[in-house]
Every structure is written in C-alpha cells, then in structure tokens.
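First the structure, in the form of structure tokens, and then the observations on it.
In this view, the complex is presented without one of its protein chains, the others remaining in place.
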Amino acid sequence: MRLRNYIFRRLLMIVPLFFFTTILVFTLIHLAPGDPVMIMFGTSTPYMKDIVKEMRETYGLDKPLYIQYFIWLSRVFRGDLGYSYLNTRKVIQMISERGWPTIELMVLALVFSVVISTVFGVFAAVKRHSIFDNLITTTAVLGRGMPNFWLAMNLILIFSIYLGWLPVFGRFTVGAVFSSPFGYWLDRIKHLILPVISLSAFQIAYFTRLIRSTMLDVLGQEYIITARAKGLKESVVIYKHALKNALLPVVTVVGIYIGSLMGGAAIIESLFAWPGMGRLLVNSTYRREYQVLMSLNMIIIFMVLVSNLITDVVYAYLDPRIKY
Amino acid sequence: MEFPKESSIEETTALEYLFSRLSGLRKLKRNKASIVGLCIILVFIVLALFPNVIAPYHPFTTFRSRQSPSSEHWFGTDTLGRDVFSNVIWGVRTTFYIGTACVLIELVIGLLMGGLAGYLGGWIDDLLMRITDIILALPTLIVLILAVSMFKVRSINIIILVMGLIGWPYMARVIRSQVLSIKTTPYVEAAKAMGATTQRIIFRHILPNIILPIVILITIHFAGYVLWEASLTFLGLGDPNSFSWGVMIMAGKNVLRSCPWISTYPGLFLFIMLIALQILGDGLRDIFDIRV
Amino acid sequence: MIKKPESLIELENIKKYFPIRGGIISKVVSSVHAVDGVTFNIRKGETFGLVGESGCGKTTTGRIIIGLEKATEGTIMFEGLDLNRIAESEVRELRRKMGAIFQDPHLSLDPRMRIGSVIREPLDIQGFVNKSEKDEAVLKILEKVRLEPSYINRFPHELSGGEKQRVAIARALINNPEFLLADEPISSVDVSIRSQILNLIKDLIEELGLTCLFISHDLSVIEYMSDRVGVMYLGRLVELAPVETLYDNPQHPYTEALLSAIPVPGERSKERIILKGVVPSPINPPSGCRFRTRCPYVSIKCSKEEPKFFEIEKDHLVACNLRS
Partner (left out) sequence: MSKLLEIRDLKTYYFTRDGVVKAVDGVSLGMEKGENLGIAGESGSGKSTLGLSILRLVRTPGRIVGGEILFKGEDILKKSYDEMRRIRGAEISIIFQDPTSSLNPVYTIGDQIGEAITLHQHKVGGGMLNWLLGRFNLSRAREVNEKVEEILRETGISDASKRRGDYPHQFSGGMRQRAMIAMALSCTPDLLIADEPTTNLDVTIEAQILELMKELQKEFDTAFILISHNLGTISELCDKIAIMYAGNLMELSDIKTLFESPKHPYTEALLEAIPRLGSRGKRLSSIPGDIPDLIDPPQGCNFHPRCKYMIDGICNRYTPPFIEVEPGIKVSCFKYIPKSELSGLGL
C-alpha cells in the first residue's frame, strides 16, 4: 500500500516539473531570432512585408510570449497539437507516424545495452585480472572513446559499402512488404542492426565499466565472505548475494540514460535517414517549426520524467533501506 | 636543538604534495596506461600550440579535390580540395580551445555554486539540488540542440557558452559532495576550534584538498564537451567555418562511398583524444584512489 | 565558607537538540535530544573524565565547550566569563586558551600540509608574524611530544597512527592553552602504542598545569587518567564523583552495571550485572528516569518522577530515585 502512495506523491511532483520544463523550452524556442513566416517568405521584397505581417497574425505570433504559451497550453489540453507551418499537416499526425520507429530503435538499444553490459560487467568482475577481464576493459575503454556518429559511418563503410551485407540507410526496402513475412521481417532486422549497434555501443561501454566496478566493490564486502562461510556455492554467492547489490546503482543510471538515448537517436536517425521523432526534431529546429518542436519536446520530457519515476520505484522496491 | 638547515617551514605548493604522494607510491610505474594517456595529451597540446609547424599546408589552400591519401596529402583532400591532414591538425587547436573554455566556465560556476551549497548548506543547498535535478533529468543533447538553435549566427564561443551553462551542474554536484565530506573531517573541525576564520578554512583546507578530485573530473568532462561539440556540429548546428572535427566528419558524410578518408581521419583523431583523456582520468583516479 | 577551588569551566543546564526535518518542505518534525540538561564544572588543573556508551552525548558536550556546536539552551562560563554574553572578538581570544585532540588520528591532520605547518597553524591563526619565533615554538613542542625535528618536512601519510596523534597533541598545545579537550584520543590507535599516548598526555598535563576534559567509553582508561569522573546516559549526567569514590562504591545502578560488565583479565568468577534491552532512542526518551527501561531496581516512582541530581555525600552527586 505505501508503495502506491509513494508513486502517487512522485506523480504529483512530476506535474510542476513538467510545466516548468515546457515553459523553459517554450521561451527557448521563441527567443530564437527569426520565425517560420520569415523563413518561408523572406523579407527581401517590400510587398512581402504585409503578407508576412498578415501571416504572423493568423498564427498569433505577434501576441506577447506568455499569451502564446497559454494558447498553446489550452490547445494541448484539448488534444489539438496545432498545425505544422510548412506542410500544413496536423502535428499530431506527423508525430504519431514517426513515434513508432523511434520507440522501436530506443527500446532495442536500451534492452541491448543493459543486457549485454550486465553480462560482460559481471563476468569481468568475477574473473578479475583474467584475459577475459582485460579484453572487456579495453573494449569498454575503446567503446567510450567512439562517438556514435563516427562509429555509424565506419560500420556503414565496412558492412554496407565494402561487404554489402547490410543496407546503408532507411527502415525497409520498398518491395519487401510484398515478399514472404519471413523475408519482410528479415529485411526489417537487417535495417535495424547498424542503427541499434551505433546507438547503444557508447552506453554498453559505459555500463559495462560501471557494473564491473560496482560488482568489484560488492565482492569485496564482508557479507560475501559470510555467504561463502555458510558453504554456499560460488554461483549462489555471486548471482544471489552480490548481483542484487551491484545492480542497484545501475538502476538509477538507466533512468538518466533514457534522456541521452533520445539525443543519440536524433543523430543516428539523421544519419540513417530513419523516419523517427529525433530526425523530425532536428529538421524542425532548422525550419523553426514551433508547433512541432513544442509537441516533440513535451513528449520527450514526459518520457524522461516517467522513466525516472519508474527507475526510482524499481530502486525503492529492490532496496529495502529506502523508506517511502 | 639544532635547526635542520636544508628547509625552514614554508608554504607547500600543491606540486610538492603531489610529488610526495607520487614518489611515495610505486603505483605510478604500474599505471602505464595513464602515462600513455598523458603523453598523447601532451602531443596534442604541442599540436594545438604550433599547428602551422606540423601542418604542411595552410588549411584553406585548395588543391585538386577528392584526392585519395598520397605522399603529398597524407590524409587526401576533401570535396573543396582542402588538405585534410592540415585541417585535422588545426582541428586539434579548436578542440582544445572548446574543451578548456567549457571546463573553465563549468569550473567557475561549479566551484561557486557547489562550494556555497556544500559549505553553507541550508536553502542554497536545496536550491542547487533542485536545479541540478532538473538539468540532469533533461536530455542534454536535445536541450543543447534547442539552445544552440536559438542563435542565428552560431559561432564557436556561443556554443561554448551554451555547453558550459548546461554542463556546470555536473561539476557543482561533485564539488558539493567533496566540500561536504571535507567540511566534516576532524582537521577542519580542529581549525574551527582554533578560531580559524571561514575564509582561512576555505582557502587553506578545503580548496587545496579538492584540487585532485577536480583534476580528475576535468579530464572526464573535457572529453564530454568535445564529444558534445562534435555531435552538435555533425548535426549541422555547429560553427561551419571553424576547423572543428565535427564539421569535417559531417562534410564527409555524403561522399562516404567515394572518398571515405574525409570523415575517417578527423574521427580517428577525435577517437584518440577521447581515449587518451579517459585513460588519464582512470589512471589518476587509481593512483590517488579518489572516488569521483 | 571556604572558597570552592576556582573552576575553569562551568556548564549550567546545557541542552543540545538536533532537529530532524521531514516532509516535502523539510519542516522540523522532531528532534534528537543529544544533551538534555547537563550541569557540572571543571576545576583548574583537574582532569575531568566523561564516560558513557555511544550516543550518550559526551562528545556533543565536549564540542559545545570548544565552540564547535552552539548549545540550544544553558550557559557556559569560561574563567568566569559567560561565553554567550561576551563579544565575539573576546570569545575568539578565549578559544586561544583551548586545545583539542580528536579520535581518528588519520583524519585529524590536513593531508596536504607538512607536519611543520600543521603544528604551526594555531600561531598563524592568532596572527603571530615573526617567522623564526614560530619555527622555534614548533621545534620546542615537537621535542615535548618526543618527535625528531626532521618530522617537520614530512607529510601526514608518511606517519604511523601513534605519530599522527602526537602531532595532533603538539598542535593543540603549541599556543600554551589552559584547557585541553581529549575526545577518545586512543580508541583507534594500536594497543601497544596506547599507553605511550596516555602517558604523554598525562605528563604534559602535569608539566603545563593544564585543565583537561577526557572523554572515553573505556572505563579503565578513564580511571587511569581522571581525577573526577562524570557518567552520562542518554544525554544526562547520572553520577559524578572523585575517581576513587566512583570506582570503589558506585551509587547509580548504571555505573554499577558498567563497572561489573568490564571483562577483567584473569578474574572470571565475579558475579556480573547483565543489563537487559537496548539504549532507548534519544528522539523520545522514556519519561521520569531515563534508565528505568533497563534498571534492575526499577520501581513505579521511577517512571513518574524525574530523579534530582543531588549530593549524596561530599562531592558525590547521583541522579536516582532509589538513593534519595
């Protein structure tokens, strides 16, 4: 029961945080010099000036900032995310199309990195100073030095251009839909491999090193000697007693990692021409698409806050010392 | 009672203390990785100070474009005909400029806020903790993209300012915890009991003892800023006419198939620098066993 | 009326409550009654022993005297001056007359300073300028604590635990104070070195005519060092007497139990009082006599009436309803 009202209290805390961040983002966007109308029509020719003025009024861009924010807020509550200035499509439609590819990419990258880094991290800690440990530590060091976009380009060079095994970009080859379901899914996977690897490589290296060091700390604790003194098998000592303690700090880091994963997605999507929210965000920043930008950021901030809540609850559940 | 001739009591500089810890510790020899890291960084510093000595041509002189790596152009030439090798060498200077500037901003604000919050506590501490919670919760790269897109003309200094302003809470949080732990040690309490003023405690006891953790933090954050800047420029939000490696890698993106060397070599230098900073940071952390 | 031997320090009903903050806006929810009404005085040239188990408030009392903690209530008189009422500058002047050594030798010296400057710091703080004069004083005190002059240029991490504690003693006494606070100075020093430190403190007290407050949880050390002893339990003084009277015929049941609980090498036969239960929490101490929850002679009176701290015989005070 007390877990429930802890979650309720945390949800209450999300609301102010959410409003504060949206206000921050809103002012950030609107402070940027130049607005979509000016970009569309340019103000070079004189007669353009009155058309620009008229357009600004229709989009309500001439009102003071805080009014624009409240207009936007009231519309959001009615579920109307407004229209994109350039191609006059409903923002909600644009985002929903692109939602699924990004989530697909991020979830795979998240699962991929957490699972692999736990396995490698624990193994490296248990078999300390073995070749296995040295191998993993060096690859972790190399992994953390490799920016995701440079890694992506190298992977494309090797696997797509020289070896030709994997497609260079895009989410699926055009004709694949009509081939056999197995062929369709094989094609989808082939497209996913490179983006997911380049998105998660940096984090796998970071987590592996983190888990290895927390595991080494825990293996040095006295309750591990007590566990061995009870006659337990080494496997039980490691996977029951040590692992649960070692994963606690990792849970909080995963929460924060979701935010940086979104940033990484923006880069990887624009590199692999992946039709996701990240790429939409980058393009709409160039083109000053206020409505699209605001909605995208609202969704991203909401995802980050919820993921932090989930990790805190999981942490409170795992560690009995946390009073909630 | 004969007074020992060779040294009277005078101020011990941080360096003397470092050497006494190092000389006393045989760990330094064992920690070869950090020495390698240090050497690479020193080489980079030399490149950053005298790029024109090493770079064969001026980065803007144009030659026949898209030449593959040859004896004249070690890294070949890019789509505009500029020599990639010279640009990469000049890129070292920009990268160092970016890293040091950001770290300085972060250090100044971080020391101020973190120090105040750690030493005085109370509402300043709560305020700082709230700010850092918010900024740490936000997806940093997204906020960077937004903040940088605010400016019509995107010069390097604007990017540095923005990155520094978004990065300082990471430093402030660590400084706060270091100050808190030092403030409660018996040697600071003994100084307080002797009637030492707050100013003396801060400058004689707290600051000197957080130099080492800060040095380790700087190596890590330096790499972080360099990576952020490269990602931003790769997305086209950086300063186009600076020699940043991110710009070169982006320029090579579209012609990857025909001339891969344009983006591979700048990326390689970026990779080497990030690795060097990392092993240097880990090495220092191991020698002085400071958990940051 | 013969004049009472002039006391250096007088504590009058000293109280110290540490607030516990709770809830979202961290308002004070309850408070830890660390020191709850302590009154005693320390006579000039005397070594006053303060003993009690962990959490009884003895360290906090010491910290209040040397100014590291501000008393929530009560007055402290140092050489007849009430520290709360006199001007700040005068208080700093009185602080010069106090020296302090703490429990953990490894952390009581600034790791970054050479031993010479560590010992010299009190002189720097008091504003001495003449360099050779300060160096001379450092050498004199170094000789007193039996350390070679060459130690001046060493760093703390090059010294053993015992040597570091000697440096801490030198630092405390370089400004020839009148009062020395020794808070558990030997608990974290190796057994065979302890007697060296205890004898050093004892000799210096005699040689410099110091008044000392010696705090420890070890009754045998207290017996060896002190002239008068105060026993504390859960923030209050339960018994105070010259060392002979206290150790030969303890009046308070807690002191009796403490003395009988000490394992004495060689004698195993003697009947021992084993106290039941655990020390209650200082957040809401039991009503009436605080020791009643564990006292073997508890009566109904104990839970209602708070025992007065009265003089059962000359210079022997005790706080127990049974004895009054």
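Letters A, B and C name the chains as they come in the text, with residue numbers starting at 1 for each one.
One rule holds in what follows: contacts are C-beta pairs under 8 Å (C-beta built on N, C-alpha and C of every residue); 3 or more make two chains touch, one makes a residue touch a chain.
Note that the structure is a prediction, hence the values are computed from the model and not measured.
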For this session: Would you indicate which residue among C:190, C:207 or C:311 is in contact with the undisplayed chain?
Result: C:190
Problem set entry | Among C:50, C:219 or C:320, residue touching the chain not depicted | C:219
For this session: Over the whole complex, note the residues of subunit A touching the chain we left out.
Result: 128, 221-223, 225-233, 235-236, 239-241, 244-245, 248, 318-321
Problem set entry | Residues of subunit C in contact with the chain not shown | 53-54, 160, 162-163, 190-196, 198-199, 217-221, 223-224, 243-244, 247, 257-259, 261-268, 272, 274-276, 278-279, 294
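The rule we apply is simple: only the chains that are shown with their structure count from here on.
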Exercise. So what shape is it, when you link every pair of chains that touch: line, ring, star, complete or other?
Worked result: line
For this session: Identify the chain pair joined by the greatest number of C-beta pairs in contact.
Result: A-B
Exercise. Which chain has its C-alpha centre farthest away from the C-alpha centre of subunit A?
Worked result: C
Seminar exercise, completed: The distance between the C-alpha centres of subunit A and subunit C, rounded to whole Å, is 56
Exercise. So what's the Cα centroid distance for subunit B and subunit C, whole Å?
Worked result: 48
Exercise. Can you name the residues of subunit C that touch subunit B in the complex?
Worked result: 26, 66-68, 92, 95-96, 98, 100, 102-104, 107-114, 116-118, 120-122, 125-126, 131, 134-135, 138-140, 143, 149-150, 152-153, 155, 157-158, 168, 171-172, 175, 181
Problem set entry | Touch list for subunit A against partner subunit B, complex | 17, 20-21, 25, 28-29, 31-34, 141-142, 144-150, 153-154, 156-157, 161, 256, 258-260, 262-264, 266-267, 270-271, 281-282, 285-286, 293, 297, 300-301, 304-305, 308
Exercise. Along subunit B, where are the residues that touch subunit A in the complex?
Worked result: 134, 136-142, 144-147, 149-152, 223, 227, 230-231, 234-237, 249, 252-253, 256-257, 260, 263-264, 267, 270-272, 274-275, 278-279, 282
